[in-house]
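Handing you this structure, nothing more for now.
Shown here: the complex without one of its protein chains, the others still in place.
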Amino acid sequence: MLAGGAEAVAEAAVAAETEHQQPRYMAIWATLAVLTAIEVGVAFLGFSRSVTVLALLGMAVWKALLVAFYFMHLKYEPKALRIMVAAPLIPAALLVLVVLLEY
Amino acid sequence: MTSHAATVDSTAQRPERGLGVYDKKVGMWVFLCSEVMFFTGLIGSYIILRFGASDVWPMPGEVLNVPVTAVNTFLLICSSVTMVKAFAAAEVGDLKGMRLYLLATAVIGAGFVGVQVFEYNQLIHHGFLPSSGLYGATFFTMTGFHGLHVTVGVICIAWVTAKAYRGGYTQEDHEGVEVIGLYWHFVDLVWIILFTVVYLI
Partner (left out) sequence: MATIVAEASGMPVLVVEHEMPFIRKYVFSTDHKVIGIQFLFFSLFFLLIGGLLAVLIRYQLGWPGKAIPGGGVLPESMAPQGIMLPEFYNSLVTMHGTFMVFFAIMPLLVGVYANYLIPLQIGAHDMAFPKLNMASFWISVPAGLMMMASFAVEGGAAGAGWTSYAPLSARPDLSGVSLGQQMWIVSLVVLGLGSILGAVNYVTTVINNRAPGMTWFRLPLATWALFISAILILLSMPVLSAAMIMLLFDQTIGTNFFLPAEGGQPLLWQHLFWFFGHPEVYILILPAMGFVSEIIANGSRKPIFGYHSMVFALIAIAFLGFLVWGHHMFQSGMNPALGMSFMISTLVISVPSAIKVFNWMGTLWEGNIQFHTPMLFAVGFVMLFVIGGLSGVYMASTPVDIYIHDTYFIVAHIHYVLLGGSLFAIFGAIYYWFPKMFGRMINDTAGKIHFFATFILFNLTFFPMHGLGMKGMMRRIYDPAQYEHLSEIQDTNTMVSIAAIALFGTGIYFLVLFFWSLFKGKKAPANPWNATTLEWQTPSPPRHGNWSELPVVYHGPYEYSHPDMDRDWLAQNERPDIVSPAHPELTDQVLAETGASEEPSPGTHTDGAG
């Protein structure tokens, strides 16, 4: 069904072609693999609790962002889509943070 | 729009732009937003319950098999790479490459599920069950529902692969490949969080 955004899709396709170079994906893959290995290492290297948790969470978020921006192409999509996708994170964070206040 | 002056606005003979992204992609992203909330319910509950019971929580590696799962995590990441390469191949018209990468994704994905099932088996044999305190309850629920999502993903990718082999996708129209890819990457993304939070922290 040829719905809204037909021309925008054509524009995006042209832009996308230039982005889909093979090395890009392999570089991301390597980064993800290395980060995973580092994470496992950090978990068992015996740093202090807060350092471990912060480092691990930071690396997990970094990996998640790599997948979202490059594999899921969010970096190359319209800004409105990025905003739409980021939106649920607010009520999600709210739920967890507010209930944590119970402790 | 409520003024009483003659409201003549410029008209357009083309459809409204919307998000500038085709329907199936918008639909999949919208669905993924709801999935974010579902996993927030599960993972958020885990965080909350653990916060309230942190003194009795096992240390990483005490109960769960971290090395095997780390390898499994790497496998899932590989399947994300093959998935995106399938899409990239479709974009440039390499339909043979697209088909092979799709097949690879389905196989690796199935492998991930297999390893998980193996892991569950091991744990249950050692007496670690959903009823084994909050640790067991949260572990099995979160990884179980993630595994369910992976399984559904594998089935869908297999279906897409079959359609690809029947010539169902072209360089001009491979929307189905892209949107199943989005779902698959999402499932990978959730696992990246889960692996860290459940196995390592």
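First chain written, first letter: the chains are A and B, and each begins at residue 1.
Everything below uses one rule, namely that a residue touches a chain if its C-beta (ideal position, glycine included) is under 8 Å from a C-beta of that chain, and two chains touch if they have at least 3 such contacts.
Here the structure is a predicted model, which means the values were calculated and not measured.
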{"item": "Residue of B:G61, B:G97, B:G111 or B:G136 in touch with the missing chain, whole complex considered", "value": "B:G136"}
{"item": "Residue, one of B:M37, B:V68, B:A110 or B:A158, that touches the chain absent here", "value": "B:M37"}
{"item": "Touching residues (missing chain, whole complex) on chain B", "value": "1-2, 4, 6-16, 18-19, 21-24, 26-27, 30-31, 33-35, 37-42, 45, 48-49, 52-53, 56, 129-131, 133-134, 136-138, 140-141, 145"}
{"item": "Touching residues (missing chain, whole complex) on chain A", "value": "1-7, 88, 91, 94-95, 98-99, 101-102"}
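Criterion: only the chains that are shown with their structure count from here on.
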{"item": "Euclidean distance of C-alpha centroids - chain A vs chain B, Å", "value": "12"}
{"item": "Residue ranges of chain A touching chain B (in the complex, touch as defined)", "value": "1-9, 12-13, 16-17, 20, 22, 25-26, 28-29, 32-33, 36-37, 39-40, 42-44, 52-53, 56-57, 59-60, 63-64, 67-68, 70-72, 77-78, 80-81, 84-85, 87-89, 91-92, 95-96, 99-100, 102-103"}
{"item": "Residue numbers on chain B that touch chain A, as the complex places them", "value": "14-23, 26, 29-30, 32-34, 36-37, 40-41, 44, 47-48, 51-52, 60-61, 66-67, 70, 73-74, 77-78, 80-81, 83-85, 88, 91-92, 181-182, 185-186, 188-189, 192-193, 195-197, 199-201"}
